[in-house]
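Only one protein chain is missing from this complex, and each of the others stays in its spot.
After this line comes subunit A, so read on.
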Amino acid sequence: MGSQGGFYQSKEFLDLVKSIGEARSKAEEDRIVLSEIETLKRRISEPDIPKRKMKEYILRLVYIEMLGHDASFGYIHAVKMTHDDSLLVKRTGYLAVTLFLNEDHDLIILIVNTIQKDLKSDNYLVVCAALNAVCKLINEETIPAVLPQVVELLGHPKEAVRKKAIMALHRFYQKSPSSVSHLISNFRKRLCDNDPGVMGATLCPLFDLIAQDVNSYKDLVISFVSILKQVAERRLSKAYDYHQMPAPFIQIKLLKILALLGSGDKQASETMYTVVGDIFKKCDSSSNIGNAVLYECICCVSSIYPNTKLLDSAADAISRFLKSDSHNLKYMGIDALGRLIKISPEIAEQHQLAVIDCLEDPDDTLKRKTFELLYKMTKSTNVEVIVDRMIGYMISINDNHYKTEIASRCVELAEQFAPSNQWFIQTMNKVFEHAGDLVNIKIAHNLMRLIAEGFGEDDDNADSKLRSSAVESYLHILGEPKLPSVFLQVICWVLGEYGTADGMFSASDVTGKLCDVAEAYSSNETVKAYAVTALMKIYAFEIAAGRKVDMLPECQSLMEELLASHSTDLQQRAYELQAVIGLDVHAVECIMPLDASCEDIEVDKGLSFLDGYIQEAIEKGAQPYIPESERSGLINMGNFRNQNHHESLHGLRFEAYELPKPAESAEPEPMYPRETYQTPVSPIPSNPSDAGSAELKLRLDGVQQKWGRPTYTPETSTSNSTSQKSVNGASAVNSTREAYASRKPQVEISHEKQKLAASLFGGTSKPEKRPATGHKVSKASSHMVEKSHVPNSSMEVAPEKAAPAQPPPDLLDLGEPTATSTAPSLDPFKQLEGLLDTTQDALAANSATTASRSPDVMALLYADTPIGIHNKDDADLLSGLSNPSVTNMAGATARPRLSQSSSKGSNPKDSLEKDALVRQMGVNPSSQNPNMFKDLLG
């Protein structure tokens, strides 16, 4: 009966644990802990506490800290305890400090000395305890203090010490790679350690080192392969077997390392093929650990230089995972599929139904993993279906972290593969509407930039269509309440720039809407600033176009309010607006040129435009300006200009000017002035898009077209060549364009999985089913016009134009012929099955959502709600149990063993007793679900 009563703790401590176990609410628990803290504070500072008592106090501190309360008042006592001579006390001290202190805590400096001493101890257990503390507590500053001793311990006779020393060095490497860079040979040496445990531990630092610098470790490939081979052939002692697998954890680590070393290296990979193939065969796919190794094999195969045989084995393993009933294996299967798909894209197709099942699974984790897979396999043919699904899911969840992630993925996919401007704008609208304040502001800037620049082609017509559709949709959206701030900024900016550009909307319409925005979001200064600037632009364009400006009354009142605003920014903008309105046509045209947000702004730092004015003034007898440095010397007008140029280059100069050299002034138009005049300088403040554009440009370029490979999009030869081109570099904008060109027929969403599957997978793989013509029509007509600008795709333009015009794609349009042609391999039975499955899934999903609605379990459980009562028996169990004197029914029920193998307990009496309790529990109706044993060992 080791458990009850614990190992010689005082009654007081047992009572504490018991009362916390019985606490009915979080508040009650907190009250108990707070009074305990008071007691401890008082007791712990008493003089001459016996060691044993002190040890218990420290454990009580650990306990209250574990419950989330602050026990920092006792840290110093834990530190003191590490100084003790007796290992018993010292060990407790070390345990407490490793749990209490983070590596940057001030008290660590007090422990370093003790650690140094303990690392030299004769007793290896003391050394081990110290090494444990080293791993947790030593920070970058204190590494040098213990490093020599830790290195020395690598040669310690006890393997446990060597192992911990390796792990400590690994930790040092993580904290400060430079501190151990001269010790890397030690890791290599330890790889040959006699003890498999030490060798296994060495793999951890080696993995990190190899991940950093693959090339320096290529010579170890042979060693790793031979170690892995020996492990797989059961050359290690039986002690390392785990569930009949030979040292699986070491195998996994080795496979991870091989994956790194073989990545992109044909020669290294070839040496691995045999051993990885062997492991595939040897893995027992019925046990969890066998599957863990299998999964690692798949990861390895997908990382090293491809080998058909291994890829086949990996594909087999994946299909076993996906077909399994276990959600865990399905999850791993989806993940593995995402890895393998990069090498052999055709594999996804065999599993389309399984993937759809996972997508519709009520399990959120599985669903998200599947979205990740879909994200990886998105291409121009299926982008609409996938992004639509993603947005649907995005709207349905509350987890902000994931919402942000999925929103940025939607944006990325839309930017890369958007089939039409219309769709792009609509998609972005949805994303911003539902996750607006979560997305990175850069994305908003990017959107503004895209709208301003168009898609980077020289087709103005398409660009202006894009803008008009944006303006139209934004004016519509503004009617909705509570839009996210980021989205409003985009809207205001676009309305300001292009609101009246195509003449569809009058200035008063647009300004009215903008005033509404400023009014409705009056607490948001950024949005207001955007709105005011947009107003200014619209009025400026009106003036420039020669129309008379009538300011709406609400606009006027807004201006009056802003002129007196507390925000200097808003105030300034309002004054600027007022000033602009008062100017004449010519001036306004210069200040606010139409659609010039993408023009580089040239700043004439030499102020040459003032020359005439100065000349005039000088002629009238004014004194010429003399730079300060020259004021005492002679004035040379010719030099003055030259100096001025010079100055403008370097900004402020504090050292004295050199005397002008004749050579410099004689140089005909040197590099300097040109640079000066053409450098685009920081944007004017009223132009918000420019602020982010420099970064945004980078971001766009980084976006690669992921699934545009020719093998994966088998199409007509022309489109093949286009997609290939986009893979081989070219900017993302370009590839987007090209993606349009290779766009295929609209596939529809239906509730049947087959159709969804077809839209996701099927369409890509059966090129012969795809008619050569009549499928690209869904593109907006603007694209055709645009396409004719691309010389090498002119071949395609002809059939396209010949095809009858069809309405733009409707996602809900159930085009029967398309579905059959894209998913020809599916038989009707499967379709029926699919239907059934969906309904079941839907039901399950319903129940899951209701179940997952409970917001805070803790609160629910602690509260005296019906749910609390529902869980009462468990709580009772606990409390009953925690009372050592009670060994009746309640106690019995609360003793569900964590493990079934009762025979393992070496005390037969003890295990018998426990068995009896379990049996009792099994028949006791108030006990927990007997099914829990399914979760137990085996």
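Just so it is clear, contacts are C-beta pairs under 8 Å (C-beta built on N, C-alpha and C of every residue); 3 or more make two chains touch, one makes a residue touch a chain; residues count from 1.
Definition applied: contacts and distances are computed from a predicted model.
*Asks:* As a check of understanding, state which of "Aspartate aminotransferase", "Vacuolar protein sorting-associated protein 26A-like isoform X2", "AP complex subunit sigma" or "Electron transfer flavoprotein-ubiquinone oxidoreductase" is the UniProt name of the chain not shown.
*Replies:* The UniProt record for the chain left out of view names it "AP complex subunit sigma".
*Asks:* For the chain that's not shown, point to the residue among A:Asp48, A:Asp70 or A:Glu480 touching it.
*Replies:* Spelled out, the listed residue whose C-beta touches the missing chain is A:Asp70.
*Asks:* Return the single residue from A:Ile37, A:Met81, A:Met167 or A:Met428 that touches the missing chain.
*Replies:* A:Met167
*Asks:* Thinking of the whole complex, not just what is shown, which of A:Leu59, A:Ala501 or A:Val549 touches the missing chain?
*Replies:* Hidden-chain contact among the options goes to A:Leu59.
*Asks:* Among A:Ala78, A:Leu147 or A:Leu366, which one touches the chain that has been omitted from the display?
*Replies:* The missing chain is touched by A:Leu366.
*Asks:* State which residues belonging to subunit A touch the missing partner chain.
*Replies:* 1-9, 14, 17, 20-21, 52, 59, 62-63, 65-68, 70, 86-88, 91-92, 95, 98-99, 102-104, 123, 125, 128-129, 132, 135-136, 160, 163-164, 167-168, 170-171, 174, 196-197, 200-201, 204, 239-240, 242, 247-250, 252, 256, 288-289, 291-292, 295-296, 299, 327-328, 330-332, 362-363, 365-366, 368-369, 401-402, 405, 848, 851-852, 854-858, 861-862, 871, 874-875, 877-878, 881-882, 894-899, 901-902, 904-907, 910-911, 914, 928, 932, 935-937
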